[in-house]
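Okay, so here's the structure we're looking at.
Excluded from the complex is one protein chain; the other protein chains are retained at their positions.
Going in written order, the chains are labelled A, B, C, D, E, F and G, and every chain counts its residues from 1.
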Amino acid sequence: MRRAQVLALLEQVAAGTLAPSAAVDGMAFDSMESLPFATIDHSRALRQGYPEVIYSPGKTAEQTVAIAERIAARGDGVLVTRADLATREALENRFREARVNEVGRTVHIAPVAGQEGPGVTGSCLIVTAGTSDLPVAEEAAETGSAIGLTIERLTDVGVAGIHRLLSQRDRLTGAGVIIVVAGMDGALPSVVGGLVAVPVIAVPTSVGYGASFGGVAALLTMLNSCASGITVVNIDNGFGAAVAASRILLTK
Amino acid sequence: MRRAQVLALLEQVAAGTLAPSAAVDGMAFDSMESLPFATIDHSRALRQGYPEVIYSPGKTAEQTVAIAERIAARGDGVLVTRADLATREALENRFREARVNEVGRTVHIAPVAGQEGPGVTGSCLIVTAGTSDLPVAEEAAETGSAIGLTIERLTDVGVAGIHRLLSQRDRLTGAGVIIVVAGMDGALPSVVGGLVAVPVIAVPTSVGYGASFGGVAALLTMLNSCASGITVVNIDNGFGAAVAASRILLTK
Amino acid sequence: MRRAQVLALLEQVAAGTLAPSAAVDGMAFDSMESLPFATIDHSRALRQGYPEVIYSPGKTAEQTVAIAERIAARGDGVLVTRADLATREALENRFREARVNEVGRTVHIAPVAGQEGPGVTGSCLIVTAGTSDLPVAEEAAETGSAIGLTIERLTDVGVAGIHRLLSQRDRLTGAGVIIVVAGMDGALPSVVGGLVAVPVIAVPTSVGYGASFGGVAALLTMLNSCASGITVVNIDNGFGAAVAASRILLTK
Amino acid sequence: MRRAQVLALLEQVAAGTLAPSAAVDGMAFDSMESLPFATIDHSRALRQGYPEVIYSPGKTAEQTVAIAERIAARGDGVLVTRADLATREALENRFREARVNEVGRTVHIAPVAGQEGPGVTGSCLIVTAGTSDLPVAEEAAETGSAIGLTIERLTDVGVAGIHRLLSQRDRLTGAGVIIVVAGMDGALPSVVGGLVAVPVIAVPTSVGYGASFGGVAALLTMLNSCASGITVVNIDNGFGAAVAASRILLTK
Amino acid sequence: MRRAQVLALLEQVAAGTLAPSAAVDGMAFDSMESLPFATIDHSRALRQGYPEVIYSPGKTAEQTVAIAERIAARGDGVLVTRADLATREALENRFREARVNEVGRTVHIAPVAGQEGPGVTGSCLIVTAGTSDLPVAEEAAETGSAIGLTIERLTDVGVAGIHRLLSQRDRLTGAGVIIVVAGMDGALPSVVGGLVAVPVIAVPTSVGYGASFGGVAALLTMLNSCASGITVVNIDNGFGAAVAASRILLTK
Amino acid sequence: MRRAQVLALLEQVAAGTLAPSAAVDGMAFDSMESLPFATIDHSRALRQGYPEVIYSPGKTAEQTVAIAERIAARGDGVLVTRADLATREALENRFREARVNEVGRTVHIAPVAGQEGPGVTGSCLIVTAGTSDLPVAEEAAETGSAIGLTIERLTDVGVAGIHRLLSQRDRLTGAGVIIVVAGMDGALPSVVGGLVAVPVIAVPTSVGYGASFGGVAALLTMLNSCASGITVVNIDNGFGAAVAASRILLTK
Amino acid sequence: MRRAQVLALLEQVAAGTLAPSAAVDGMAFDSMESLPFATIDHSRALRQGYPEVIYSPGKTAEQTVAIAERIAARGDGVLVTRADLATREALENRFREARVNEVGRTVHIAPVAGQEGPGVTGSCLIVTAGTSDLPVAEEAAETGSAIGLTIERLTDVGVAGIHRLLSQRDRLTGAGVIIVVAGMDGALPSVVGGLVAVPVIAVPTSVGYGASFGGVAALLTMLNSCASGITVVNIDNGFGAAVAASRILLTK
Partner (left out) sequence: MRRAQVLALLEQVAAGTLAPSAAVDGMAFDSMESLPFATIDHSRALRQGYPEVIYSPGKTAEQTVAIAERIAARGDGVLVTRADLATREALENRFREARVNEVGRTVHIAPVAGQEGPGVTGSCLIVTAGTSDLPVAEEAAETGSAIGLTIERLTDVGVAGIHRLLSQRDRLTGAGVIIVVAGMDGALPSVVGGLVAVPVIAVPTSVGYGASFGGVAALLTMLNSCASGITVVNIDNGFGAAVAASRILLTK
């Protein structure tokens, strides 16, 4: 149950057309559901505008499917991230309508009609420095789509050939939010951040070798960006970047 | 010269009431100014909504005053951060109208009338975990004020006494953007992020000792927040957090 | 031979009903047993209340079984931790009565009748932040059970949905000791520690990715907890946390 | 107001000798008090058995005195840790009865008569590896005393002369809790932990140079102790070790 | 004695106008000179084209002056780097003709006439990201000048205002070698490296705070540059960058 | 299209024998080509003297082949680095003329006749400390050859047997550029750098174990070389070292 | 050819019974042998008392066999360390007399009669903290034996049961050199070092998990040992410890 639905209920209560006790039943505000291995937070969509997302690593395929079933039963839709092949197949077998992104390793089950997320204004532009950064970018794109954002892409425009980026300046300044995905030197967000006034969310990736230290080099670059007002998420965290974008675009 | 002013010029051009060449003179779009020790980016206010801010460390008080004079001459206002005592005094002597924040170590010279920043909707709520985090929070507050944001504060509500935070839930959910400033364990943004749907910007501080490693512990906590969609800036970077907030609020 | 048994012997000596030399034979206080690859510390149960536990990694299945046979022959029971599949199967083949925990990767052979550990008062509550933390929590649970503790569980109550934890406040305050198992941001012990007066033992896990650095982020969070008096064990060290709990509960 | 006092109130309510509303007034369960720079958690003594302790670094002497005044007004006593010379003097000037520990850098103002902490059973033995570790040990001793623990000391018994420790074995096994304070190699807790069955809390100190990395070497040694069930607190955190000891001893 | 001088001697030997034994006396190929605290490598100018440079930290002002006297006596000129104020003054007192650079903390005593370094072709362009990077850039400039390079400068053209750099593209492509000095995110060399075909030497600086870790962030950025063929020297090592440039330009 | 070709075009324009518009068509100065997963920078050969090189990790074999086809179509030749077995085979199947280096994991497709790189003067000598460093040395050798450098090799001359190196002093001093490849202690570049005046590029390798930390020990050694003017590239970055060498040799 | 043999030759020369030129032929003092992938240092036995040892990782089985053949041809014996299964089998096939140690992953081919190493006085005692440390201890034992040392062992006597070590005090004080092998907390060398006056060489192992960081915790413990005069080698470097022991025992 998403925030907008609860607001509708509360407006009926305010108008006297719905009894408070009925509203409480409808809202299940504090509802949690306990499995032997999980405590599902069904009110998260209410608090934050999108339902609880299942982070797959460390869970068996069976556990992931079981949690997905409980969330799906609420009708808000389900997103599973970092799903390995076995989990992706188990989810596909159980939910025939699921959309699987092999590059981004995500599985999405759409919400039932009438429970889609709220409308948004402005697009989320996902910029990647290199082809090797695509899995993280795709995780971001799928997550954003699942929440209801309009996703655009600008791919392989790293700073070693700066004219590739400068030639797309209009797309950059026209976006609502920009997610910049880069590994190795992680220098792209600094350049993008200096070109635009809109929010820029930097995602370091683990692309690289040696002194990239699994993405630490890119992470530090972004945290120290000389372009001010850049924010950063964890290494390879395309999911988190998209949620951060939705916090910006959905609350407008 | 801020973005809004340039837009006004361009609308006059579009309406035929201003010659393009006059507009170019007025805009000085690509203007830079070279000092022996600096290349000032006068078009930053145009590109990003606020003028270039002077980061003081590593510059002599004389260099800082000289750069401030050049920027102030444009009328957009000047903000100096991390100013030590000598620099703060040198700026006060030169700019009698400057506002000095001793805790936040900032100096602000207001823009001339008619060149203030754009109006904003929504407030920026700055939440701090402990009293020792105040210098960073004040840097954020001064920066946000200088750009034109409405700043609110919620102080010393760390998670060791979680009821202090929960009792202020309404203020949290009502904010436009929340900046959470915390040192030591850096756990506060995770809790705040789980309570609200609005954008949350986490600022780790160097408050702590031993295995806090000058703020690294708090930084890592925030990058790994189990509340999704939290973004992070550099340790003690109150300035950057406020600029990130302005990117969100000003572009609405 | 456990501490309680030795005390019984000594009381007989004090009462004059047992000759000191017989008592020495019975106690084997300093007994060690040397295998080509191990020196078994048979008096550990005497000194510390539970027998030597076999940490399996780096030992072959054959070495582990051989050491287990020597310890089992004393009748105090045997616990093997971090056992891989081959070792678990080798132990099951040799000790038909062994209890194997596939999630926690432990194998337990119960002590013979009359040599169980001492009674305890108060329970050990094991709280986990997420489903992915269960293997570590199960290692703690099995270890605690083997030593003789009463184990309770509270699962998947991370701080991103703080109401899940707050709704269980009674269980928290009623425990004798609380073990909190959390990966990623590791923020849960800070919140739990602020809610209760009982001992809290924090266990960081390697759950996470990127800047979690295999559990380092959670470890640092816990070491810097703003709730005071939280103690910490090594990453993924469910075993150590349970032994620490037993030091508290058994010595009452 | 400490936990024992509230229990007394509640028992009067249960006995019908105190009206519930009077009890509420007396308890002020959720009371907080807001200063411009702090939100004091007056119910901490209630929740955890001792009042909020003031961590001094990052606060001005004036701020520390102001917070101390508010806490002292409740009668529960005040403890200030890591107080620099100026803060210690400011507190002494304001609270003539304060006890100052120059080595441990603490200031303690005793609770008013009748509001002392609860009685405890068992002593807290503080063992130090070297003379240079004394400031941390003294912080622990002062904190423990302020909470109400019986403190004993065993000083300069590091493992390079293991007979110094072994000759004190009776004192070790007779303690209720042992706090082991060690810098450099941090090896002492492993040896102590192998000798006793009681809880052992290890405190790494920043004593050392070069590859001690400000206490990191000792911290890692303790986290990896081959004696099982050792718990660890932050580097130089004598305060936290004593609070952890009090969680163990007070809740018995 | 520089390489060119020795070549001249050898050519006289080859022409029969100088006896080999006289040449040996003149060359002192393997000459070393031992002070109680130093073994001076007088043949370094011969092997590498410039005399031994005195790295000042860890040496007393007296030691530095004594070593400088010995080197100056050879006539090749002397360069002292990282000289603190006391050392700079001691050198000025002893060598009245010395040139002192207060920003770069260098002292240079010119070689005697006829022993200057070899001519070079092509200039060394030193590009700095920000004003705070100037001390390192000046160390590089002074070192390059002392060796005989033609130094040009381009200051404060960091990537947050990329147009500042792009407007100077001609100066970049026309240089013989480019030294790029940058702190914070260290992103500038990646952009420069993508614009030019000439050698680019990147110098990370310790400018920054928090997660810049004293220049480590910039160092890692540069080592992971997505522009290929960038080489890197130690943090703040302006001296080394200039020597590397001289290896390139002098050997042409 | 390489730099020399463009110069030829421009000289025709200057001579009046080629129309400017035809030259533009011929040059395609800013040409980029967008695939769904890559934006190919076809002007890189123009800007930097060699075409874009394909870094294979993180790309599927299909993506790598597709990008190689686009670049090969320009006639400038193609180099693929870090190609795993599947990618090497896919490239061999598609480009029968490709040269595959199994040790260096590179694939090279030569440029078409008339589009080879420019001539160079001086050789690039690749020195390795041990046999285990050969894969990195071979990556450097293949890259250098592809760009057009003359490659020489000196293998297994680490400092533990310093006479092996000293006996080859003539080859060292006669080289145009020296690339020194070393793992473990990474000490070889310091010794080489002290022997010669030519440019020395140091490549740390991940050869080693324990405290070599995957090449970090060698990297730090090289960054701190007491021989001045040594420059360093990323761990295992034979490719980058060769490109840096080409920047030096090609621009002479 | 070992040092002792060369001394014998030289004594003949001194006695006039051997012509100098014949001695030179016999000694081949500076002999090196170049393979395409290695430069073998045949004079190492001469300089250091034992022949060059082949470190196997990063070399193919074929390369290792080829180098072993060249060294074996000199008659000094061959030692191969860190040999994987394929390399061990390849060496066994080629050298039927080779001794393979499966635990220590070494292969040893004995020197021909008359070329054994020099006699030694005093034994090398290898002490291990736990069973999991045996592979490193065995590498040390095999290396020591190959050089000619008398090896003794004391196994599984870690500090968690300190009486196991103390009961063996005579063996400790009677050794010529002690090698102490320990993972996890690495505390054993500190205790051993405090008990004896003989040289103690500490070998940290990668045994452990979590915050042992692959042996870094044990390494740091040993570097910071509060027992003075302990020396340390790289993590898991049993080979190096044995060579260090031979430097001590052989040169007596």
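Following the convention adopted for this analysis, a residue touches a chain if its C-beta (ideal position, glycine included) is under 8 Å from a C-beta of that chain, and two chains touch if they have at least 3 such contacts.
Being a predicted model, the structure only gives us computed values, none of them experimental.
Of the listed residues F:90, F:227 or F:243, which contacts the missing chain in the full complex?
In the full complex, the listed residue that touches the missing chain is F:227.
Just one of F:107, F:177, F:217 or F:241 touches the chain that is missing; which is it?
From the options F:107, F:177, F:217 or F:241, the contact with the absent chain belongs to F:217.
Touching the missing chain, which residues of chain G?
On the chain G side, contact with the omitted chain comes from 3, 47-49, 53, 176, 194-201, 219, 223-224, 228-235, 239-240, 242-244, 246-248, 250-252.
In the complete complex, the non-displayed chain touches which residues of chain E?
Interface with the chain not displayed, on the chain E side: 30, 32, 34, 36-41, 43-44, 52, 55, 57-59, 63, 67, 82, 204, 206, 214-216, 219, 234-237.
Applying the definition given at the start, please give the residues of chain D touching the unseen chain.
130-135, 155-157, 160-161, 163-164, 167, 207, 209-212
Criterion: only the chains that are shown with their structure count from here on.
Would you say A-B or B-D is joined by more C-beta pairs in contact?
So, comparing the two chain pairs, more contacts are at A-B.
CA centre of chain A versus CA centre of chain F: separation in Å?
39
Any idea how many Å lie between the Cα centroids of chain B and chain F?
43
Touching at least two other chains at once: which residues of chain B meet that condition?
Expected reply: 130, 160-161, 194-195, 210-212, 216, 219, 223-224, 228, 234-235.
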